[in-house]
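Apart from one protein chain that is not included, each protein chain of the complex appears where it belongs.
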Amino acid sequence: MSGAKPLEIIARRAALELQDGDVVNLGIGMPLLVADYVPDDIQVYLHTENGLLGMGPPPDSDHVDPQIVNAAKQPVTERLGASYFDSASSFAMIRGAHIDVAMLGALEVDERGMVANWTVPGRAVLGVGGAMDLLAGVGKLIILMTHRTRDGVPKLVRQCRFPLTGIRPADVVITELAVFRVDKDGLVLTELQPGVTLEQVRAATEARFRLAPELVAAGAAG
Amino acid sequence: MSGAKPLEIIARRAALELQDGDVVNLGIGMPLLVADYVPDDIQVYLHTENGLLGMGPPPDSDHVDPQIVNAAKQPVTERLGASYFDSASSFAMIRGAHIDVAMLGALEVDERGMVANWTVPGRAVLGVGGAMDLLAGVGKLIILMTHRTRDGVPKLVRQCRFPLTGIRPADVVITELAVFRVDKDGLVLTELQPGVTLEQVRAATEARFRLAPELVAAGAAG
Amino acid sequence: MGNDVAKGKRMTAAEALARVKDGATIMVGGFGLVGAPLHLIAELERRGVKDLTIISNNLGEPGVGLGRLLQLGRIRKAIGSFFTSNPDVIEAYSRGELEVELLPQGTLAEAIRAGGAGLGGFYTPAGVGTLLAEGKEVRELGGALYVLERPLRADVALIKAHKADELGNLVYYKTARNFNPLMATAARWVVAEVDEIVPVGMLDPEAIVTPHLYVDAIVLPGQASTPVPKEASQA
Partner (left out) sequence: MGNDVAKGKRMTAAEALARVKDGATIMVGGFGLVGAPLHLIAELERRGVKDLTIISNNLGEPGVGLGRLLQLGRIRKAIGSFFTSNPDVIEAYSRGELEVELLPQGTLAEAIRAGGAGLGGFYTPAGVGTLLAEGKEVRELGGALYVLERPLRADVALIKAHKADELGNLVYYKTARNFNPLMATAARWVVAEVDEIVPVGMLDPEAIVTPHLYVDAIVLPGQASTPVPKEASQA
């Protein structure tokens, strides 16, 4: 493992999933970091569910417009070609699969790729935001999360203990240790982050997963 | 009966149903004439379901913009304060009861106030337009029609022979002979057009109807 | 449905909210405080109405906007999508003083739109298989599962727009638009707090977001003839 921080490793790798022309929703929190790592040779368009397509980076402190915010209510900017719309129109884009990619955080992902990212058991259910709409609707669902909790508990689990966000599985899960794709049979480990061994991933993962052919060929299984 | 044409009598009387500030949909055909008779001292706002609030009169031939049309696809104009919107937004206004008054033509109205105004029996059903949405949704539904067909057949009938446009009754029916209101028990004759006698109305009407108290008091029943 | 008054939609906040009674269901625009009608909320506070059901994405921040009404105990029930950003909501809920109905954000928006559009309900994929679908009809349509959601309507909607013309046509500003145009369609009495009122004809007919038929009252806070008490004006 390199000296980079886990979140930076995750965001950097996640940015490589983007293709030229993609319309992308980065949810709130850590995935917003991905915007800083989008390769220079591609153009992506950021959608924020509170009603803006064409979101730009946070403004410097002299140019804050408090009425231009992202889904986390933080000030952002507007890029050339941006447009504003109401919340029903914004979620029509989301549910209707007009957003190519969403990158969301998660509390847990199970071995079928099911995602829990909106609440914890036993606590009053008082907030969900756009999590369920995004999960149900976007074209490609990429989950970004640390491989374990701060207490070292694996977040890739056999079955989620936390309430699910929906019945649609993630397409890709990216952690600071590895990249998994999800197919109809569940998680497939496709890539180890630089310097990470398969043993490290196994030790940090509760969910069962298969190895992608390219990883086997590269000898990771050894 | 005065020397005025039936359609003019109907349109002139219908205009008196309008109140200052009303948003009004005049459908297609004869009710469009009502716009010519709106009293000078009130302001109404015409909605046309193809996507315009604030419709003005037809342009003179030098000022036709073929892309500003009414629901009958005839050229119209735009008044100050007008707005344009898509068809879903336009019908949201209609179904959501945001249109105060619709004035529509009809083939038949039955004695409960049910309306048949979109197709005839036995013919292929190939056109409905906005008739059913308007009937189901507008605030006040006023039907304008001649009292009988050209062949002298009453159009206010016991039960419609023509397919119904919906299950919502008209609020008011205006013909060249009389004005009826509809309450939970059915048609109530509230007014005779100038020069028309109750006997003339009875002779031209198949539907059963009651007399409004004011008509009885005025001696029309004699 | 601002149809009973052709002219004279311009009012003070006090006039516009005179009809709001205890127990009213009120939609309040805004995403957090962005696009929230803060002056109208302050007037609600001043009027002292209580037992309110509030339909809004959030309940403001502690002591600010709707959060102020919450602190004062005026809100009986909240319908929205994200209340955890205001710790007072969690407290009031856990003390049993606040009822909460939580909807996915897209469902909240769509339900308000459906209320305004005269629809009886709609099927959405959001929430299927989750705690938020419990007790709701889930149905397979065209090979996928959907939850039946019902329209939302209110007695009053308090919204924030950027500009109004004298007829009540509205345009919005940036991401302050959010739920405001939807709520304008879904209440019996719709009050718009605006930054500016312009003469009829000054708004581009192609760019009007809320046509005037949806708006009953326009309030320009700077012109309020009713003094707002100090503690409220901090909101």
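In this document, chain identifiers A, B and C correspond to the written order of the chains, with residue numbering beginning at 1 in each.
Throughout what follows, a contact is a pair of C-beta atoms (placed from the backbone, for glycine too) under 8 Å apart; a residue touches a chain by one contact, two chains touch by 3 or more.
All figures in this text were calculated on a predicted structure; none of them were measured in a lab.
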Interface partners of the hidden chain - shown chains only, full complex considered: A, B, C
Candidate in contact with the missing chain, chosen from A:84, A:162, A:180 or A:209: A:84
Contact with the hidden chain (one of B:56, B:129, B:154 or B:186): B:129
Chain not shown: contacting residue from C:89, C:114, C:157 or C:217: C:114
Touching the absent chain when the full complex is considered, from B:65, B:183 or B:214: B:65
Residue numbers in chain B that touch the chain omitted from display: 48-52, 65-69, 73, 78, 84-88, 90-92, 94-95, 119, 124-133, 135-137, 163-168
Where the unshown chain meets chain A, residue by residue: 19-23, 42-43, 45, 47, 53-54, 78, 80-85, 91-100, 136-137, 139
Residue ranges of chain C at the interface with the undisplayed chain: 110, 114, 117-125, 139, 141-142, 144, 146, 150-151, 171-174, 204, 206-207, 209
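Here is the rule we use: only the chains that are shown with their structure count from here on.
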Chain whose average C-alpha position is farthest from chain C's own: B
Approximate Å spacing (C-alpha centroids) for the pair chain A, chain C: 31
Inter-chain centre distance, chain B versus chain C - centres from mean C-alpha coordinates, in Å: 35
Where chain A and chain B are represented by their mean Cα positions, the distance between them in whole Å: 56
Chain B, residues touching no fewer than two other chains: none
Sites on chain C at which at least two other chains make contact: 113
